[in-house]
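Taking it in order: structure first as structure tokens, then the write-up.
Here the complex is missing a single protein chain, while all its other protein chains stay put.
So, chain A:
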Amino acid sequence: MPSTLKLNAVAFISPQNHPILIRTFSKPDENAIKYHYIAHTSLDIIEERANLHGKFTDCYLGLLYSMEDVAVYGYVTPLKVKIVLALALSDSVVKDVEVIMLFKAMHMAYYNAISNPFLRLESSMDSEHRPVTAHPRWESKVEELPQTRRRDCPSIGVVNLGSQYTPSTTNPVFTDTLPYP
């Protein structure tokens, strides 16, 4: 069955709750503030979940909340980078597996970006506060994701991504940041 997920926006948020990247895929871009708001308010819910369950045992947090036409899903990587996806709300049943696949693809894109030793961290400003800034290549990767997904709908492109960007497991620093295969 073809996936009916439509990705509206994605937000990467640092462990210190600073925004790393917020991108919208809906055109025109005038609704950007909406997704900034969504990303920001999602933090409340992620925090709420953390309080409720003590500790995240699973990266995937499931549906955080839904708005008029957007369902917001959350994901926390083992290193506490939060990924928030805003999916277009549809009346059909959303399978968690599909959302998780999407999250893993996002996580992998982020992971690939930060494991690049040549990634220019923002030099002049507060580099500590912004571990990864809007890096053009990575950004384009994130931008590509929904398109890839649209092209190969059944598998939402994650398999392709995975094989294409298999990280070198010899890098011990980042091994634990890998999403579970």
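Just so we're on the same page, a contact is a pair of C-beta atoms (placed from the backbone, for glycine too) under 8 Å apart; a residue touches a chain by one contact, two chains touch by 3 or more; residues count from 1.
Assume contacts and distances are computed from a predicted model.
With the options "NADPH oxidase 1", "GPAT4 acyltransferase", "DNA repair protein RAD51 homolog 3" or "Trafficking protein particle complex subunit 10" in hand, the undepicted chain maps to the protein name "Trafficking protein particle complex subunit 10" (source: UniProt).
Annotation for chain A: contacts to the undisplayed chain at residues 16-19, 22, 26, 30-34, 36-37, 40-41, 43-45, 48, 51-52, 63, 65-69, 71, 89-93, 124-126, 129-130, 134.
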